[in-house]
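Only a single protein chain was left out; the remaining protein chains are all shown in position.
Naming follows writing order (A, B, C, D and E), and every chain is counted from residue 1.
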Amino acid sequence: MSTQLPALQVVLPLLMAPIALIIRNPRFVWMLTLIVTWTTLAISLSLLMQVLDSGTITYRIGGWAAPWGIEYVLDKVGAFVLVIVSAIGSLVMTYARRSVEQEIPAERIYLFYTMFLLCLTGLLGITITGDVFNLFVFLEISSLSSYVMISLGRDRRALTAAYRYLIMGTIGATFYIIGVGLMYMMTGTLNMADLATLMPAIADTRVIQAALAFLTVGICLKLALFPLHLWLPNAYTYAPSMVTAFLAATATKVAVYILIRIIFTVFGGVNVFEILGLQNILMTLAIFAMFAASTIAIYQDNAKRMFAYSSIAQVGYIILGLSFASETGMAAGIIHLFNHAIMKCTIFLGLGCVALRMGGVSIRDMYGLGTRMPWTMAAIVVGGLSLIGIPMTVGFVSKWYLVRAALEADMWPVAVLIVLSSLLAIIYVWRIVEAAYLKPAPENAEPVSEVPLSMLLPLWVMALASIYFGLDATNTLTIALDAADILLNGGLQ
Amino acid sequence: MLNRASILRVVSKLLIPPIMVFALYVQFHGDFGPGGGFQAGVIFAAAFILYALIFGVDNARKVAPAWLTRTLLASGLLLYTGVGVVAMMLGGDFLDYSMLATDQKSAQHLGITLIELGVGTTVSGAMITIFLIFDGRLRAEKDD
Amino acid sequence: MFSAATLAILISMFLVLVRALKGPTVYDRILAVNCFGTLTVLLISVYGFLTDRPEFLDIALVYALISFINIIAVSKFVRFKDLAQPLRDDDPGDI
Amino acid sequence: METFYGLFNYWIVIVLMMMGFYMVIAQHNLIKKIIGLNVFQVSVFVFYISMSKIKGGTAPILTDGIEIYSNPLPHVLILTAIVVGVATTALGLALTVRIKDAFDTIEDDEIAILEKEDQERERGTIS
Amino acid sequence: MSPETTIQAALLTPVIGAVLISLCGRWTNLRETVTLVTAVILFSLVISLYPLVLEGGRPSLVVGEMLPNLSIAFTVEPLGMLFACIASFLWIVNSLYSIGYMRGNNEKNQTRFYVCFAIALASSVAIAFAGNMMTLFIFYEALTISTYPLVTHAGTEKAKRGGRVYLGILLSTSIGLLFLAIVWTWMIAGTLDFTPGGILEGKASNTIIGILLALYMFGIGKAALMPFHRWLPAAMVAPTPVSALLHAVAVVKAGVFTVVKVIIYIFGVDFLSVTIDPDWLLYISGFTILAASIIALRSDNLKRRLAYSTISQLSYVIMAAAILAPLSVLGAALHIAVHAFGKITLFFAAGSIYTASHKTEVSQLDGIGRRMPWTMGAFAIGALSMIGVPPTAGFISKWYILHGAFDSGQMLAVGIIIVSSLLNASYFLPIVHAAFFKKEIESPNHDDHGEAPFTVVIALTVTATITILLFFFPGIFIDLARQLI
Partner (left out) sequence: MAVTAFSLVRIHNLFAAVMMLGIYSLLAAVLYVVMDAVDVAFTEAAVGAGISTVLMLGTLALTTRMDKEAKPLVPVPLAIVTATGALLIYATLDMPHYGDPGAPIHHHVGPYYIEKSASEVGPPNIVTSVLASYRGYDTLGEVTVVFTAAVGVMALIGRSRRRKKPDPKSENHGRKEQQA
């Protein structure tokens, strides 16, 4: 059975989506989804073990060999991202029930969970596939379902947010398709490994350069790199709490993963960074993202929006790490991918708890919550500290590696910028801390109780994870370093 | 007002069955000529949409209540995935049709037919659902 | 002969297109679109014979069909501003 | 001249694509944005199909006596892409309907104003 | 118990204590008993390692790898031993004092106070025992975060502002400069372990060493080198036991401790003196000493005056280390201890005055010595120690620093020390004088008050006594510190 795991990883949630549609009963659907997500987590973990043991796994769908059929390729990066996505998915799902019951009309809950399953399918499918077109298909599955999930938010602005995301996302996907088309035109194949072998011979044609440009822009739209981020803040702000937690922790990460795949696998044999000055462009944009987004975040009154901007800044960190194109930088990017997923998930889950009890997540809503919802706020603070990069949290590990990568590349101004921008995080995180712990609760406030255990538990699992992986980062870092090594030196083996 | 549309009604009544047959033709003739599950699904849905256009969403809903379209929608996808999973259980890779029968060609043929059927079912279900919802919405709006 | 027919159809398609663009009334446009559909059907069948691939007739058939439904929808839309009949109060719902 | 004929097809497609793209980003009407998206995507499809064409080839349905067929792979891809496109359109339209319900307009700039008001109201009620 | 287990226990005791305290929050007596018991256990654990370290043993403990090739490790060496002894001992005294103070002033959120205090102590002990720069940095930040709730304890707008400055300066210097320096050091040296003689020798050019030194010195914001000293006066909004914690027990001590540690174990004294001879550090610390003293002279608020006095005293340590003579390094290590006892006495006294009479300004203190003889007596001793007058401990450390300065011919440092001692005298002695010899100003607002609560008086008497005892028996620290050179 273990040889079938790569297929099961994606097919299981896919298979359960229509079943969920037939069951309809919210409670049962929730349970089904819960079981599915935990199973996918188990599968992804065992896949990671396999990959760590025996190297890259390939799986031929339909039994057709690679360039003719579609192939699954799972290397360390992929397996790592799979674990991130499925772990976040299962925790968020555990958390979801109460939050969803409150935020989504009862008769639509089962549709919502169906969407969630599909979104999970899409994200997992993107991660595991070794075919550029298949990637597009799964990208669309995840995107379409996330548009719907976002638009189910309670505020009417959720609709426009989803609409804008739809437009931007589709433009991104179409750009991606143009890029794929251009590549296909010059090579005649869609398989990533095959493309990688054919690429060096034709790398200096203008078609391929244009293809690279289109792919990069398309993907950057999806991952909300700085000037292309406009869809993100509203989408994260007005989406239902659990959707924000899930998407913030996974969707942009998977988009980054696509970028890694394209740049380092498909164009692996070519030094793409030198062809188009891509390195400088990405680095500049990343640094801009770090500063601009953090600065905007400081001025937000809505905590969700604040952290949405912070997400944009953090994506900047990841891209910055990648743009060093050194092993350390790459590892920094990958590790931050993981770490940011953990901390953002913590924060947004925490905000979801606040929303459940207070009905809103503006700074004003948090006055005095430090004593009224101590566990929730403490978890948010842990996530916030991690965002700043305080030692003993995951954020510190990423920052350490980023700075190291910058220094290794002899770019000490960049290193200085990295630490400076993380200082901006102090300011916005501390706005929350002050509101929660130093402001008194409004006088006419109704009594607020802590959220139920089913929500606290996943929240604290995430919070503790962000401490644990900050203290013991050896395992994750070993994987990240290996993965970086493979990407830089081996392509798809 | 509807009386004036009697020509339409008669013509439609005459047309709808052939359209459905044509859909089936497209479905199963996909191996030899253009066409296949997707197109067939759309044509099938088109027949239905025609019905709904002429006789109203209410009547259409009677023919295809929500549970039916929902089941159509789900079962197609289930059928497709099911084929893959069965192939997997028989020891092949996911969607490896050659596991379905002993002879390579007939196995492939069986597999393709089945999944095309799945495609057709889901697509027709989806199109009908989407259409009915859009138009149902319309009436609901006007009532308010 | 088929080539000549193709050419003729192309020309008429162009003319119809002009009408569809210029309007001026909605009905002009509907008619133009309808004509356009019919002409496409013709074009495809003629082209099928031109290249000796009779399978193309299937496509032509679908076109004819879709075009028909389309026109009904459009006409109803123009006439009644919507596409279907009133719902009753005990509507079972979509979801 | 040969270049011109050889690439003319692509150029037309690119012009079409860009018109669609322009519609998407410049139009304020939500429906027209979606129409633009459609135009954009259809042009991309045509682009794919153009590259699959081979001189003297014919439709990739095996028949006796025909040797050259056009490349079937782009056709398959585009079949999928079309479906994805229509799915996106359907969702986009559904969203538009909801937006119309909620904001009573489908003009992007008017919505932006309404949203700003929302935001101010939010601040107003809390501060 | 093996030394490893002892280290483990010493690190865990305050953490467990914190948990217990938070559990006992509802029963105040139990809560405070737990605090005291934890403090006593911690101290006995720390002191039990003392003989071993004195004999030259360096017990160490590796907790685990945090990053590849970079572990969280603890090693007890003399300087750390010194710091840990001071911190854990003063915690006992400070707990006693806080009980009186917190109850006397009816402070809110007392449980949170004790919990954070215990965590801060845990971090301090971890800093003291840290075996490499990474571990030290981790707990350095932990200390910052855990003291933040203490600084903002009052929860008022003013407290919030103070907290902002406190956290802003400490975090931004540590993340912005210290962190960079650490990463850079690691890249150059390939290790961060504290090694006698330093780890940087021969690995980088003099310019880079210079830049690194600057990054470290300014990055360690807790050492309050100007211009990053603003947090100390800002943190004065906190209750007095917290100020004592900041100034004497943990925070600033952790800062100067780190400075000394970095100079000795990262750069290496000999290496520094032959490569770059950091005169600028001497100038800056000298400037800080004088400037802070002058500001202290001009402040009327007692605690503010004490805060600036701390800033100036901290720079003594930095300057002593920067002289790079063996004896002055010894003096630096000693001064950490001496200043701790002297300053905590002064703060206890200030808090005691506040508890008893709610007076905060220097000008209100006329004649108070007659009402609160114990308090003001202790204050006088503390002040003398700050100035460096025998028979107080301050004399000893100043003696060594001066000695070192003479040895290495740093006449500028000698001059600074002498001038600043005069300044010290001129801002402390008037207080003592006024308290005992001026007539009390009659004011209707202040009704009669006597001495502060009993535990408070005990605490400050103990620290004052030790300040004097240290003059006569300095061996306990000197023997340790001698191992550094």
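Quick note on the criterion: contacts are C-beta pairs under 8 Å (C-beta built on N, C-alpha and C of every residue); 3 or more make two chains touch, one makes a residue touch a chain.
Quantities reported herein were computed from a predicted structural model and do not represent experimental measurements.
Counting the whole complex, the residues of subunit C in touch with the unshown chain are 17, 20-21, 23, 26, 29-30, 33, 36-37, 40, 43-44, 47, 53, 55-56, 58-59, 62-63, 66-67, 69-70, 73-74, 77-78, 81-83, 87, 89-95. Remark: the residues of subunit D touching the chain excluded from display are 2-3, 5-12, 14-23, 25-26, 28-29, 31-32, 34-36, 38-39, 42-43, 45-46, 49-63, 68-80, 82-91, 93-98, 100-102, 106-107. Remark: the residues of subunit B touching the chain excluded from display are 30-36, 38-39, 42-43, 45-46, 49, 73-74, 76-77, 80-81, 84, 94-95, 97, 104-105, 108-109, 111-112, 115-116, 118-119, 122-123, 125-127, 129-131, 133-138, 140-141, 143-144.
As a working rule, only the chains that are shown with their structure count from here on.
Distances between chain centres, each the mean of the C-alpha atoms, put C farthest from subunit E. Averaged C-alpha coordinates give centres for subunit D and subunit E that are 67 Å from one another. Separating the centre of subunit A from that of subunit E, both taken as means of CA atoms, is a distance of 44 Å. Rounded to whole angstrom, the centroid-to-centroid distance between subunit B and subunit E, based on C-alpha atoms, equals 78 Å.
Within subunit C, residues 55, 93, 95 each touch two or more of the remaining chains. Here subunit A touches subunit D in the complex through residues 133, 136-137, 140, 144, 147-148, 151, 155-157, 159-160, 162-163, 166-167, 170-171, 173-174, 177-178, 181, 184-185, 190, 301-302, 362, 364-365, going by the rule given at the top. For subunit C in complex with subunit B, the touching residues are 55-56, 58-59, 61-62, 65-66, 68-69, 72-73, 76, 80, 82-88, 91-95. Touching subunit D in their complex are the following residues of subunit B: 32-34, 38, 123, 130, 133-134, 137.
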